[in-house]
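All protein chains of the complex are present and in place, except for one that has been dropped.
Order of writing sets the chain letters: A and B. Residues in each chain are counted from 1.
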Amino acid sequence: MILYVLLAFAYAFLYIPIVVMMVFSFNASKLVTVWGGFSTKWYAELLTNEKVLDAAWLSLKVAVVSATIATVLGTLAAVVLVRFRRFHGRTLFAGMVTAPLVMPEVIVGLALLLLFVAMEQAIGWPAGRSMTTIVVAHGTFSLSFVTVVVRSRLDRMDASLEEAAMDLGARPLRVFLSITLPLIAPALLAGWLLAFTLSIDDVVISSFVSGPGASPLPIVIFSKVRLGISPDINALATIVVALVGVAMAIAGRVALGRR
Amino acid sequence: MTGRLGRFLVGLPPYLWLALFFLAPFAIVLKISLSQPDAGIPPYLPLWDAAAEAGRQWRGTFDNYARLAEDGLYLAAYLNSIRIAGIATLACLLIGYPAAYAIARAPTAWRNSLLLLVALPFWTSFLIRVYAWIGILKTEGLLNALLLWLGVIAEPLQILQTDLAVIIGMTYSYLPFMVLPLYATLEKMDLSLLEAAADLGCRPFKAFLAVTLPLSMPGIIAGSLLVFIPAVGEFVIPDLLGGTDTLMIGKILWSEFFDNRDWPVASAVAVAMLVLLVAPIMIVQNARAGAEDKAGGKGRR
Partner (left out) sequence: MTVAPAPWTDPASVPLIRFDGVSKRFGDVVAVDRVDLAIHKGEFFSLLGASGCGKTTLLRMLAGFEAPSDGRILIDGADVTAVPPYERPVNMMFQSYALFPHMTVAGNIAFGLKQDGLARPVIAAKVKAVLDLVQMGKFADRKPHQLSGGQRQRVALARCLAKEPKVLLLDEPLGALDKKLRQQTQLELVNIQDRVGVTFVMVTHDQEEAMTMSSRIGVMNAGRIQQVGTPVEIYEYPQSRYVADFIGAANMFEGTVSSASSAGVVVACPELAHDLTTAHADPLAGGHPVTVMVRPEKMSIGRDAPADGFNWARGTVADIAYLGDVSIYHVRLDSGRKVEALQANLRHTERHKLTWDDPVFLSWHPADALVLTR
């Protein structure tokens, strides 16, 4: 019984701040402690704010492209780590794949920015901070997360399935395409979603590698909230929570329907 | 079994990508950490002075590192980062363990939904969730209003812009990372072990201490690392919830870079963090993974 009280406490801790935000997004007053009546004016303000809309669109593009890059490269890396037991440079490779997981974001951001500056000096690419630099940066650090997800799925997969396919006459590439890939597809999807979320949520790395012309949504939010409470962010939070909730519900339905 | 060429082609893209965008940047960070600051663009001098008369001349310096060692600010920030992240990890454990335990013992049909509720906040914006605490914790915020109304306090408390606010924010943000691995180990646990303990005359609480807690150790360690690692290098939470006197190493690096435009010192801070923070964590992680591989290998046929 005590256990369930503690569980309820944990959920309250997790959800009260979110609920508070959602409630106050409809508050006509700018103050958190004063209820100034029901209003949707913050939504109107948010949805007519061109800067916010541009940033959201950029974030979406960056997240889709970088998640796709991370999924492709992360899957290859997972295959290398699980299936190729011995090769030259394996330790270095495994180290490079796992290191971003424990690397503070400020370091990754700083290092990538310094690289981009050095490359621009040396070869003229990338020209300034743009969507490209954000995509490369996000792709690099989400790659490791995709690898973790795909790797655990590959580890659990019965290796004799691949052997059986080869035994039945399929060459390695065919084995990968018609056996391995369909079987790890759920992990690829999970990895892609994780990479997408990491990208669309990232503040620190983007702060280093984005420029004045290309500010993703979290940067815009961050510079707003650093100045204090701004109620249109409450409205944004409510929209995000609603979108994620709907997406989860759909995913749940799909998962149940398949069973 | 795959041909050598095939393996090479599979491994090459991720290898090259990581070498270029992960390994090479650190070489550059190391290089710049040895450079002298400069007012130009970029704001540092090259290590070799190509224009010098007597051929190329070494202009590298260890001054940046010397500054880290001499100025107590950096050491204080380093220790404070570990302290704050450590307390937040402990708080996550204290809240997360009972929650994970309750979910693992809940009816099977409920478990997935309960877990989803824990994970759901993770999929919503981290930044927005941290921001939510500003409205709650600030002097004229909800928490103070509630406490005043209840008569618990007479004067509003200063919580925002203190270390406590940072700890609350971290605990809140990273709680799911603690619950999920704890649940995974607790759920796998064989309940007949507890029955055996009871059968042998062990009372429930003692059985918890003697059986459940040691068996859930892998989950405790995994969860603690998942919380501690991102917390210790955190920038957003101390920036939004902490005060100007909240020293954390991630914040120091940020302000050296963005506010002081001192790239060489920022790079030196990064290198120091790598050596003093990331390297020990990676060693612990590897040791743990190795131990788990061994334990897993015994069970496998």
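Note that in this section a contact is a pair of C-beta atoms (placed from the backbone, for glycine too) under 8 Å apart; a residue touches a chain by one contact, two chains touch by 3 or more.
As the structure is a computational prediction, the values presented were derived from the model and not from experiment.
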item: Residue, one of A:30, A:51 or A:174, that touches the chain absent here; value: A:174
item: Given A:165, A:198, A:221 or A:235, the one touching the chain that is not displayed; value: A:165
item: Residues from chain A at the interface with the omitted partner, ascending; value: 158, 160-161, 163-171, 174, 178-179, 182-183
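Keep this in mind: only the chains that are shown with their structure count from here on.
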item: Mean-CA-position distance for chain B and chain A (Å); value: 17
item: Of all residues in chain A, those that touch chain B in their complex; value: 3-4, 6-7, 9-11, 13-18, 20-21, 24, 31-33, 72-74, 76-77, 79-80, 83-84, 87, 89, 93, 95-107, 110-112, 114-115, 117-118, 121, 136-137, 139-140, 143, 166, 172-173, 197, 200-201, 203-204, 207-208, 218, 221-222, 225-226, 228-229, 233, 236-237, 240-241, 244-245, 247-248, 252
item: Complex contact set, residues of chain B against chain A; value: 1-3, 6-7, 10-11, 13-15, 17-19, 21-26, 28-29, 32, 42, 95-96, 98-99, 101-103, 105, 114, 116-118, 120-129, 131-136, 138, 140-142, 145, 172, 175-176, 179, 229-230, 232-236, 239-240, 249-250, 253-254, 257-258, 263, 266-267, 270, 273-274, 277-278, 281-282, 285
